[in-house]
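What follows is a single structure, written as C-alpha cells, with notes after it.
One protein chain omitted, others in place.
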Amino acid sequence: MIIEKKIKELGYELPEDSKPKAMYVPVKQLGNSLFIAGQVAFKDGKLMHPGKVGKDVTLEQAQDAARVCIINMLSAVKAYIGDLDKVKNVIKVQAFVSSAPGFDQQHIVINAASQLLYDVFGDVGRHARTAVGTSQLPMNASVEIEAIFEI
Amino acid sequence: MIIEKKIKELGYELPEDSKPKAMYVPVKQLGNSLFIAGQVAFKDGKLMHPGKVGKDVTLEQAQDAARVCIINMLSAVKAYIGDLDKVKNVIKVQAFVSSAPGFDQQHIVINAASQLLYDVFGDVGRHARTAVGTSQLPMNASVEIEAIFEI
Partner (left out) sequence: MIIEKKIKELGYELPEDSKPKAMYVPVKQLGNSLFIAGQVAFKDGKLMHPGKVGKDVTLEQAQDAARVCIINMLSAVKAYIGDLDKVKNVIKVQAFVSSAPGFDQQHIVINAASQLLYDVFGDVGRHARTAVGTSQLPMNASVEIEAIFEI
C-alpha cells in the first residue's frame, strides 16, 4: 500500500468508487493496460467548480478540479485492481477543459493533474498527454480527464 | 453470426461499409485490438440529425444519432474482421456531442450508444467511456463516436 500511503501524505483521500449509472464501466482491461473512463470532479457527492474556466471558474479552481478528477481516477483504479502498487506506468492522459471564449491556458490547468500523477507515482507517473478546450462538458463540469494505465 | 442475428433482432441493419475519402482507414489493428475511426450518423447516404444538440437537435434525436454511429462502427468492424462474433470485448468508447451553449447532457446522449453496445454484445460490450461536448463536428454532425475493440 505504498502508493495509497503516498496519496494520504499528499493530503488526499480516496473516495468510495462510484458506479456509473449506464451500461459502461469505470475501468476496462486490455492485456496489461487499463482504460479508465472520463472522470469529473465529484467530491462527497458534489461536483466541484462547475462552469467554464475563464468565466465561472478561475485557473486555480480548475486546477483543483483537475486534481479531484485524478483522485477519482485513482479510486476507480484501486476498486478495479485492489492495490495501487500494481500500477507500473501511467501511459496516457487526455483532458478536456470547459473553456470560456478566449481562455487558452488548458495546458496550465492540466499541469496540476500531471503534477499530481508524478507526485503519487514518481517517474513512472509521467505520461503522454493531450489537453484541449471544449465548449461544454457533461453536468457542466469544468474538467474531464481519462487515462490509460499499465499494470 | 450470432452477433449479427442479435443486431437484426434489435431492429437494426448493418449498412454497406463506406470507405474513407482520405488517406486513413476505418479500422486499424494493433495486436489483438482494433482502433475504429470516428463514426458519424450517416444512414443511406444521408447524415441523420445534423446540428447542435439543445438547439437544432433534441436529446432523443441525438440518442438516435448515437445509435446510428454505433451501427456504422459495427459495420466497419464487420468489414474488417468478417464476423462480429470475433469481438471479445468493447474496450473504450470516446464520444463527442456537438452542443448548443448550456447543453450539458452529453452523457445521457451517449448512454444510448453504451446501451446498444451492451444489448448487442452483452457484458463484454461494457466499456470504459468518455463523453464530452464540443462546439463543432465535421459536416455539422451532432455526434461522433470512436472506439477500441478487442478481438
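Of note:
Going by the order they are written in, the chains are A and B; count residues from 1 in each one.
What we mean here is this: a residue touches a chain if its C-beta (ideal position, glycine included) is under 8 Å from a C-beta of that chain, and two chains touch if they have at least 3 such contacts.
Everything numeric in this text was worked out from a predicted model, so none of it was measured.
Within the full complex, the residue among B:Q61, B:S75 or B:T134 touching the omitted chain is B:T134. Checked against the full complex, the one of A:I3, A:M23 or A:L117 touching the unshown chain is A:L117. Annotation for chain A: contacts to the undisplayed chain at residues 31-33, 89-94, 99, 101-107, 111, 114-115, 117-118, 125-135, 148, 150. Seen across the whole complex, the unshown chain contacts chain B at 20, 22-28, 30-31, 35-38, 94, 96, 98, 134-141, 144, 146.
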